[in-house]
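Only a single protein chain was left out; the remaining protein chains are all shown in position.
Showing subunit A:
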Amino acid sequence: MLQYIIRRVLIAIPVLLGITLINFLIIKLAPGNPVDMFINPNTPKELLDTKKELLGLNDPFFLQYFKWLLNLLQGQLGYSFSTYAPVTVMIGERLGPTLLLASASLVVGLAIAIPVGVLSAIRQNTKFDYLMTGLSFIGTSIPQFFLGLGLIYIFAIQFRLLPTGGMTTLGGSGGAWDLIRHMIMPVFVLGIVIAGKKVRYVRASMLDVLQQDYLRTAQAKGLHPFIVTNKHALRNALIPIITVVGMEIPLLLGGSVLIEQIFQWPGIGQLTIQSILSRDYPTLMGLNLVAAFIVLVTNLFTDIFYSAADPRITYS
């Protein structure tokens, strides 16, 4: 197992390099550049040329890439073209809020999806099942921005129970309760979307397991139905769910652009959009590197958990 992990980590290095090279290529191919965006006929052309020179935009493509790589080896991601802040700082201050929002939504989503999915499967083709599959269908198909704005309208504007957005009350005394109040709506929206998708997986996977012979055996042994469902069936039914959740995590950590925008959540997604629109190459490269890293790490962890949950699966 340890050998397997080491091998995977070693393979990850060239993969990461390849990803950064492709990203660099795509970013450079995108039309426009950070200097010409400041179009102003009153700005002398010489000044724009000096700026391009200072930012290293006149260097050949591969030289620019190698300069970036060299910086990376020294643990530096360079300075943002628009704010002139170190990219590591810019990403660092955004990563925390994104992690918080993502993990809270994932917990809420799974806390809804697993019990609902299991109950739906056990009571297949009952009114409860129809209602829940119907709701999960709505949960997956309702646009996030619609749900988000609807909630803002109801809870923030009509009833004034919750703040319309942000992460803390500006000028307020802060505190955990303040943070929670700001999290309720975005976490709810993301949680609903996750739950909507996952309910169907849990239900299908559970139905599959319930038809297995060993479950009939367990029932025939006279085990309590609760133990049959939760110990024998659920544990096996959740194995495929690990993969699905593992695939969800990079998406969540990449930042939910829409939700962060609507609720002004200071996360990675917002930063990504801003960097793309301002052609802020160093920040974009940094964001891509972080995203690629997260995908590789979660994939690795998914595989490890998978084998821990299902002894039949071994890596050698």
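Definition applied: a contact is a pair of C-beta atoms (placed from the backbone, for glycine too) under 8 Å apart; a residue touches a chain by one contact, two chains touch by 3 or more; residues count from 1.
Note that in this section contacts and distances are computed from a predicted model.
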As a check of understanding, state which of "ABC transporter substrate-binding protein", "Formate dehydrogenase", "Quinol oxidase subunit 2" or "Putative DNA modification/repair radical SAM protein" is the UniProt name of the chain not shown.
"ABC transporter substrate-binding protein"
Quick one: which of A:13, A:157, A:227 or A:247 touches the chain that's been left out?
A:157
Per the touch definition above, residue among A:130, A:146, A:214 or A:301 touching the missing chain:
A:146
Using the touch definition from the top, which of A:229, A:270 or A:288 touches the missing chain?
A:270
Sites on subunit A contacted by the missing partner chain, in the whole complex:
30-34, 36-47, 50-51, 54, 79, 82-86, 89-90, 93, 145-146, 149-150, 152-153, 156-161, 163-167, 169-173, 178, 257-258, 261-262, 264, 266, 270-271, 273-274, 277-279
